[in-house]
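Pasting a structure below so you can have a look.
Excluded from the complex is one protein chain; the other protein chains are retained at their positions.
Read from first to last, the chains carry the letters A, B and C; within each, the first residue is number 1.
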Amino acid sequence: MARILQLDTAVAELVNDGDTVALEGFTHLIPVAAGHQIIRARRRNLTLVRMTPDVIYDQMIGAGCADKLVFSWGGNPGVGSLHRFRDAIQHSWPVPLEIEEHSHAGMANRYVAGASGLPFAVLRGYAGTDLPEHTETISTVRCPFTGQELAAVAALNPDVGVIHAQRADRAGNVQLWGISGVQKEAVLASRRSLVTVEEVVERLPEQPGAVVIPGWAVTAVSEVPGGARPSYAQGYYERDNGYYQDWDAISRDRDRFLEWLETEIHGAERSPR
Amino acid sequence: MARILQLDTAVAELVNDGDTVALEGFTHLIPVAAGHQIIRARRRNLTLVRMTPDVIYDQMIGAGCADKLVFSWGGNPGVGSLHRFRDAIQHSWPVPLEIEEHSHAGMANRYVAGASGLPFAVLRGYAGTDLPEHTETISTVRCPFTGQELAAVAALNPDVGVIHAQRADRAGNVQLWGISGVQKEAVLASRRSLVTVEEVVERLPEQPGAVVIPGWAVTAVSEVPGGARPSYAQGYYERDNGYYQDWDAISRDRDRFLEWLETEIHGAERSPR
Amino acid sequence: MSGPRPESATGAEFSSDEMMTVAAARSLSDEAVCFVGIGLPSTAANLARRTHAPGLVLLYESGTLGTRPERLPLSIGDGVLAETADAVVGVPEVFNYWLQPGRVDVGFLGGAQVDRYGNINTTVIGDDYRSPKVRLPGAGGAPEIAASCKEVLIVMRHSPRAFVPAVDFVTSVGYGRDGRARDRLGLFGSGPVRVITDLGVLEPDPETRELVLTRLAPKVEVEQVRAATGWPLRVAERVEVQQPPTENELGILRDLKATLGNGESS
Partner (left out) sequence: MSGPRPESATGAEFSSDEMMTVAAARSLSDEAVCFVGIGLPSTAANLARRTHAPGLVLLYESGTLGTRPERLPLSIGDGVLAETADAVVGVPEVFNYWLQPGRVDVGFLGGAQVDRYGNINTTVIGDDYRSPKVRLPGAGGAPEIAASCKEVLIVMRHSPRAFVPAVDFVTSVGYGRDGRARDRLGLFGSGPVRVITDLGVLEPDPETRELVLTRLAPKVEVEQVRAATGWPLRVAERVEVQQPPTENELGILRDLKATLGNGESS
């Protein structure tokens, strides 16, 4: 049974310096408030894992939380580049950032292998690309029946998996719906897990299209209404596209970013969005 | 887009002598009417695939449709043994029956590999058992990252996959809910597919827990109300436990079985259940 | 088969099968996650949930997670399991995401044969696989339950035909043909910790992994168990006698069985 904790307590207990941490959510239900709390707790030397590092990872990287990034697509969706991510890779600011780079199919299968207790996954992937040359967690395996060679990727088993969902009940059973990405796999692949939710309810109502993660497979649940903003939570609020566009200007300039960091994160108990 | 066909037309077009045919449905939603129609069409030399061959496969085997069975558990659930299945294996009646035997985990992963366009799947399976010694579609593969040895199973890609579902719309989009087994995988792994449904509706209503298979991934849909009897269709009718118990006596005796076959299948356009 | 008919503490008669089911239920601790097969394991698990272990989490291989059936299911795919589950997932997922990684605390297995090293046979009787004396149902979910659950409980009625020196076919591995296979195979689970029968309980010797008699059902003698075992059964230095079912356990068990209606599942 998951424990229901305050977000700051949950991050303090679950996320340690040097951990491998995955915050997942595929455009929808991005655990932004949890990411901000990790910055606020001044965690360092994290290996950050995420298929689509976007604004929240740009912020965590710029804040110096990470020394490694495992990913498959890094951009500001609908806007353009991630300037803190680029600055870290191109100029090692604020600290050097090692990268481990995959495709979406590869990352998704790495989570599947991790959730399945397997050391690797097989896919038709990376064929003819330059990625395997630079990424050690891509290899090949031969089919014992046909002799065919296929791609293999190493399982992902983060220390902590963090997701955001619409609802949980008091036993920590988590319910999410709409675009569900790799959230279930990220929770099941991780040693510990934190789920922030829009609301904790007495009983989960039936919901078409819902994915339910049983509470006994979750470490902690935190009630954080709006915890996915500026991303969205289907049935609760829309994506704040203006925030993503504003981020472009804030993040282009180191000083402006540092000011944002001081005001919006360290200067606030909880960011407004 | 799937074609909406009469059941007899669909079986005539889709199922040929010598085909590999998978009828799936895990206790729930077993495509019994489709199986009876395959018997009625006097198909021969089929390789029948099914995780849990139960009464419907006992009937098809006894009727002489199959010369090979691929499976992981063959019994009359809640009752006992399958007498036609035993008679075929132990005494080659009415024809010899070759078997290819797996565990549930192995069979499920074989469908997953088939649905995924991969030649094999990896699992932690069969360790320490005598199954690999007798089954050629079980092998091993070594993890290219850890060196660990794991089980490998060959993909299943039947010629025809047959399932039963609650509903479809006119474009052949299929909706099923409740215990959903490996039905989606069986359809996606097969070259052709037939889905019998309780009803064809104009528009699929929202349904908590529903699995939807898009019509463009399905070959044919047939409206067959009660098509899963004596198994059940959640939201439509209950399992007819008496039928399973009665089957024990009918199937114990070859003559009584042959009489059943003549009366209930060949003598009827459509079996009452 | 009906065993002796001893009496409970308060004088109620109970059968040896009832003792076996109650003993199996008592083996399940509260909040454990339990992978349940149909028949006796399902009865025992649902009894435990209604007595000392209300937080027990039940998984059935049909993909129903955290199910709380009000009546006993007849098959692992009963609608009542889906209707009362926390989540219903596909069969590939239940094996890959839930069983395989070692998330399940207890797996329940039965079989046609068990041997002195806890290996189980549900495949064929006879030594020719292609031409068996008796063809059994086969493996189902058992091989991976045996491999991946943290602990395995085996529940079977005691007889020399069932308790054999070496199984004809290893469908599900206990400790292997020599008692030493488990470490070699690198399995997540620690193997069978207890074989619960209508006559008592066998447990693996910590060194050799051979099954040893550790408990007796009420009014059962050691010699009776030896006679029902196909190998020279070793007996633990101290053999306890099982507490008979309480009135509460018996009442709930009988109410549960009554919900089955026509025909118990196998």
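Note that in this section contacts are C-beta pairs under 8 Å (C-beta built on N, C-alpha and C of every residue); 3 or more make two chains touch, one makes a residue touch a chain.
Model, not experiment: these values are computed from the prediction.
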Practice task
Could you list, sorted by label, every displayed chain in contact with the chain left out?
Solution key: A, B
Exercise for the section: Using the touch definition up top, pick the residue from A:20, A:47, A:103 or A:251 that touches the left-out chain. Expected result: A:103
Problem - Hidden partner chain, touching residue among A:3, A:44, A:86 or A:142 - result: A:86
Problem - Among B:11, B:165 or B:188, the residue in touch with the chain that has been omitted - result: B:188
Fill in the blank from the handout: Which of A:6, A:245 or A:263 touches the missing chain? It is A:245
Completion exercise
It is residues of chain B that touch the chain not shown, namely 1, 112, 115-118, 173, 184-185, 188, 212-217
Handout entry: Interface with the unshown chain - residue positions in chain A
Key = 26-28, 51-52, 71-75, 77-82, 85-86, 89-90, 101-105, 108-109, 111-112, 123-131, 134, 148, 178-182, 184-185, 209, 211, 232, 234, 238-239, 241-242, 245
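Operating definition for what follows: only the chains that are shown with their structure count from here on.
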Handout entry: Pair with more cross-chain C-beta pairs in contact, given B-C and A-C
Key = B-C
Completion exercise
chain B and chain C have mean C-alpha positions lying a whole-number Å distance apart equal to 28
Handout entry: Residues of chain A touching at least two other chains
Key = 117-118
Practice task
Please set out, as single numbers or ranges, the residues of chain C touching at least two other chains.
Solution key: 96, 100, 148, 188
